[in-house]
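Have a look at the structure that comes next, please.
Of the protein chains in this complex, one is absent; all others appear in place.
Entry: chain A
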Amino acid sequence: MTENATPPLIQFAGVTKRFGALTVLDDFNFEVAPGEKVTLIGPSGSGKSTVLRILMTLEPFQEGRLTLAGMDYQEPAGTGPFKASERHLRDIRSHVGMVFQSFNLFPHMSVMRNVAEAPVRVLGLSRAEAEARALDLLALVGLVDKKDHFPSQLSGGQQQRVAIARALAMRPRVLLFDEPTSALDPQLVGEVLAVIRDLAHEHDLTMLLVTHEMRFAREVSDRVCFFDKGRICEQGSPEAIFTAPSHPRTCEFLASVLG
């Protein structure tokens, strides 16, 4: 990254993450600027999901320091695996949203309630305000006519679009996408990518995207990071990574996925 006056929104500084004896992230350093759209690519098991899951506070980490908008994930006197109080974790989470590979919609709630529920329960919006917000977002993802359907009545692509609307309803500064199209039939991938492409134009939204859709990554990202064995092996503009990768591992990986 070039030197920049704006401080990073996200900063991993020497973060180490272990699962038992397995070290998944080892002295990991990574920064994301406000509004930046970053794509993480790399082989299976290289730790891409783990980075997103740590940011979403779904996984704790053992060493190093992680900050978001200047807020430390771990508190000096924090206890438990996260070394932080639940209240502190909720403060952090209020800035971050996540879209999962398997959508994870709430099966017992209509599309409308899936999107409006957290704004009501967590942000304290009135039901009417939350539903107005939800309708705007359902319009954005093209699913207003499905608002009274249940997730089981939607295609995978539609479910994922609802999941994106649901995450956006909390107005996160950072939106994390973990292989959002990997669970979809090929003919449904396009509609989800189209929604994410629109979001990529949102100047203020910071996006971290793990994907195997290389063409798409190239199109929407400001920066592409190639992961290997829990480290960023190479990173740069999409042009640089896709047309002139310098690291042999990157070349190898791209050759294998681009065929």
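Operating definition for what follows: contacts are C-beta pairs under 8 Å (C-beta built on N, C-alpha and C of every residue); 3 or more make two chains touch, one makes a residue touch a chain; residues count from 1.
Keep this in mind: contacts and distances are computed from a predicted model.
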Record-based protein name (UniProt) of the chain missing from this complex, from "Amino acid ABC transporter membrane protein 1 (PAAT family)", "Phenylalanine--tRNA ligase alpha subunit", "Ferredoxin" or "Raffinose/stachyose/melibiose transport system permease protein": "Amino acid ABC transporter membrane protein 1 (PAAT family)"
Candidate in contact with the missing chain, chosen from A:Asn29, A:Gln153, A:Ser182 or A:Ser246: A:Gln153
Identified contact with the non-displayed chain, of A:Gly20, A:Pro76, A:Pro107 or A:Gly259: A:Pro107
Among A:Thr16, A:Gln74, A:Ser94 or A:Ser155, the residue in touch with the chain that has been omitted: A:Ser94
Sites on chain A contacted by the missing partner chain, in the whole complex: 56-58, 86, 90, 93-94, 96-98, 100, 102, 104-110, 117-118, 121-122, 150, 152-153, 166-167, 170
